[in-house]
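For this depiction, one protein chain was excluded, whereas all remaining protein chains were kept in their positions.
Labels run A, B, C, D and E following the written order; every chain starts at residue 1.
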């Protein structure tokens, strides 16, 4: 019956400080939408679990999360199993009909499935994760990027209503980025770009790219040189200066494009830190790198 | 400017008769739900197109359709491509982990995708078809059927809310019948049985099995011996008598179970007749075989 | 228990074709309003019955119908019974106080009553036909047409709210066209013109004049010379050319005025063909003559 | 600019007293329904005008009034004009087909029309009176009273929805009591009885019979012997005692029946006193005779 | 059982006239707001009771009343009890911290309390009066009027939402006019001016000042020289001419300001006449003096 008061002195202070800081953000993001892009190789099982928890906790307090995923390594595995040879041109995958079918089966029928399962296991009484592909409800209207790449597409138009309808119903859409043109021809679409187009179309408050890096580094060789905040213009200048590492360029470019297209904040977070999404959304200092349209006071 | 009146005499009469007959059904099914089960091999491209049109036309006038599909032949193709050997026990596919992954990739990532594409091509301005798998929103909670069959599951519980939410939003769910247990382990579930469980749970007015036969025949060898109406009890007796062909038994059994579980009408239709769904729903005489809980006046 | 499939071959095709054609119209007219003008002498008991069915069927699928009727022959009978002499000036009935009372008693207390009864007999469980006169709720604000004609009025203003309120409640208004001025003085108003004014005010999608002719004929002597579609301008030219029969001129003029005042389509149908209203509304080719504001592709 | 204060001393007191008394009744009757029965011969033009004002004022403050009318004298005039002989059996009008048509034309096409006009003239900017007959929306389902009386009916069922729908829309229904059976055959129904049936069906708070007498008199020869309040049982005893005048018996009987069928208060008012309806509804002492189900404290 | 008709002849006429006159005002003020300013010394217990009744009766028929009160004499009593000396400068109370606390305790903790109690005693089953001070919900944002007067404030901004929220809930706010600045420092605010600011902010239809005088007199020495109506411009001229008595000037000035700021009517009523509020609101001639923005026809 008796017990030691476990929240005394400093600890009670600190607990209170985290809560006092977090609640206004809970209020601010109530009813707002956040798009989370998850790379195919940035994260492991442990972190997936924490991410699923974060998304579900945020949903409980009214935040509408859309998860978008890639799947490069998994596609490679399938191609190998099917005995299809991988071809690249200027670093982009040449996608013939057989490759496209393998891509679609892998993204929609495997990677997406596994994510849905991981999310739903976290809330077995109320499983709310739902897989969506760019073909569902005409979500991603695609067009061919370059004839020489075959069925590699780019987003012509986002029909966001399928996502907003699912969100209105309290569901969490997990999106594979295979789109289709008006004739029903599927195309494989780069997930970073698709996430950006979706965030812009749904009027997201934030887009968050989870990566296997602490964020954008002023000096790629120095993990301590993290850039906390940067404007789109500064980020473009940084890319132009050659100071951004190859792997980071597509993420950073997508972030720049997102804020230019009206998303107020884009983030590059370290997906390896458990609950980095929750920390980013609900603390004042945040985590990782934030890209903004212009200087923030 | 001048023209011959094209609806004179008999034709005008007949047109009027079809319309007079159809409108009360339009009214009756307004807001009601119909589950349509589509076999993996019963239908061809032409008929898929007509089915897509039927479902979309019915949706326009307020009917809520859920499409459930199988995919046996397509699964076999994938297994072959992956070099996985097919194994059967008592006519059922033994499903190990590799087979399950192939099944899931095929049903969710290929057959379902192709159907979604076919539906959305019919309404390019308002693409409403959305692929759903039994894992999405915990739709099909599964348990193992028999240990010796591996990951073959049966439906433990249907969480219909993901479907009703989609239908509420005007979308048309197209369902693959891969379910999962509470730990997230996927199972392959027989599509006829899953369609039946879904129809019962959503309170469907009708369940319709589209097959490559005119319906239930009194004499399997005589295509003219179609049975138009039969009660569940009569159908059970017919099966017991040995008069029902092997291919028809699982369909008929699922129909019997559906009406016993409260679906007012179950139908076996000839999927090869274009628009057979529309004709069944909107005419007095209907088409194919109707299974009812008891004698209908 | 066994039965011949009655919808095989051509017949199933044709049934399907009628349904496939009709459903988009059901959708298009859902919640829309159609004004149907019924002449005093164009129709017989059989056709009234079919018309009542058409209106009630259309109502079941969400179409809001307003029926407007005339009653010349019936008025003549009453005048005879009362021993009031009929007087005409330039083909228009000179209406003194006694004549007006006879007109009002006949239209409101007899013709309208008989139509209401005929409609309600078709749906004895849910009788929705309601008689309305132009004096009810101030529906037709009238002014004197010409002093020498006495109490013959023209429409000064339509207060459509009484009709839209009835329609909102799922009722079918059947309208007699006796109006009144602001001092409460009643006037007899031409039913063709009143129907046109009502259709314009309620924002009807269609106005349909049911007549005892197949429609507008290019050659009044040739029943096969039906004009299917004509623009308002072409129709005016046709009248000017003298090619339109006397009886058809007021109908055609009212149609022209209706489309000029914003009703998208006006129709002259053969009221003697049972269900001509249903055929017109729910088939692609329609029936009779359609007057449009301008060329339709 | 200067003026004498016109509401001093007693007068201001009295004005205040009337208002203080009236407002709780305004509140009490807000949203409630009152049925007012108007005899064919009890009232003159002046009083009709005051009644119309009362009904419209009560409507403004939320009271839902239904006006029911008779028309004996006016029917006699029409029969004379048509040259139809009047026949009576036990004081009831024998109604053959020709008489019925004359009755219907008179009630619906003349008396009702004149009342609608009188009401709408009082509110020319917002004319809300709408004529309704017992055939409209199947309001009065009738059956034959006695074969020897021909088309004299009694109320089998009231379908009140047409009235409540009109009231919901802010309209004031004025009702002629011609009903019809399920086959559409019209019948003439006694207006006192029909008003009672309607009041009971719509759940009216009050039914008010306006007559050409001060109310129920203890001594029919003494205008000063007005009975202010009486219970249904007392009223039945009074009729049995022979103390009630012939003309008053049907009114009183209808009142007794109304309170027995659940209408809380029935009133016999002097229709010759202008605004007697308003005074009855909004003052504590009321006016005329009030019939209650049982003793009121 | 028998009784004399108590509403005969003239009396019935007069009752009817008051009612016929009042109901349109009931309608007109339904949902509208009236601000009533009550002086600290104008009224006695009897009149408070009648005022409470008036406000509650008006509330019953949908009028939203806000009562604003002063309390000069009561403040003086408290200061005496506390032994605080009263100081005035140019006729205004110099308010130091101790005086302010006494003012606040008296207005909020005594005068307001007593009014709330008087109102709630009139409706013990449904007590709806609620005391509100200018500090509640930030109702009256204040700033210092003049440094030499200490904590005497003027209204910088009215945050009316606390009042409209209470009114929306059917409550009657009774307002003390102690405001506060953004730092939470309270100020005493003149109640006449505060009532005016509140009326303007809530979009009141009327503001009514209850005083111990019949209204504005053309000749202050002649109680019979009441001015019934006056425009703001005329009233300003009258003040300039010196013809307005000292006690009346602040009331009249507040009235002028109210109509200039958009309140359609301002009134100075004799608070000593019981039910003067009700008479003013619900009769055509009204009572006391009405100030209008411009000439009223």
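The rule we apply is simple: contacts are C-beta pairs under 8 Å (C-beta built on N, C-alpha and C of every residue); 3 or more make two chains touch, one makes a residue touch a chain.
Nothing here was measured: the structure is a model prediction, and the numbers come from that model.
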| item | value |
| --- | --- |
| Displayed chains contacted by the hidden chain, counting the whole assembly | A, E |
| Candidate in contact with the missing chain, chosen from E:20, E:92, E:171 or E:260 | E:171 |
| Candidate in contact with the missing chain, chosen from A:212, A:260 or A:273 | A:273 |
| Touch with the omitted chain, as defined above, among E:40, E:138, E:220 or E:250 | E:138 |
| Touching residues (missing chain, whole complex) on chain E | 78, 81-82, 101, 104-110, 113, 116-118, 120-121, 124, 126-133, 135-138, 159, 162, 165-166, 168-169, 171, 178, 180, 182-184, 186 |
| Residues in chain A touching the chain absent from view | 1-7, 12-16, 18-20, 22-24, 26-27, 30, 50, 53, 57-58, 60-61, 214-215, 218, 224-230, 234, 273-276, 278-279, 282-283, 285, 287-288 |
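The rule is simple: only the chains that are shown with their structure count from here on.
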| item | value |
| --- | --- |
| Shared interface partners, meaning chains that touch chain A and chain B | none |
| Counterpart interface for A-B, drawn from C-D, D-E or B-C and sharing over half of its contact pairs | C-D |
| Chain closest to the middle [Cα centroid of all protein chains] | C |
| Reference chain D; chain at largest CA-centroid distance | A |
| Shared interface positions of chain C, touching two or more other chains | none |
| Category of the chain touch graph - line, ring, star, complete, other | line |
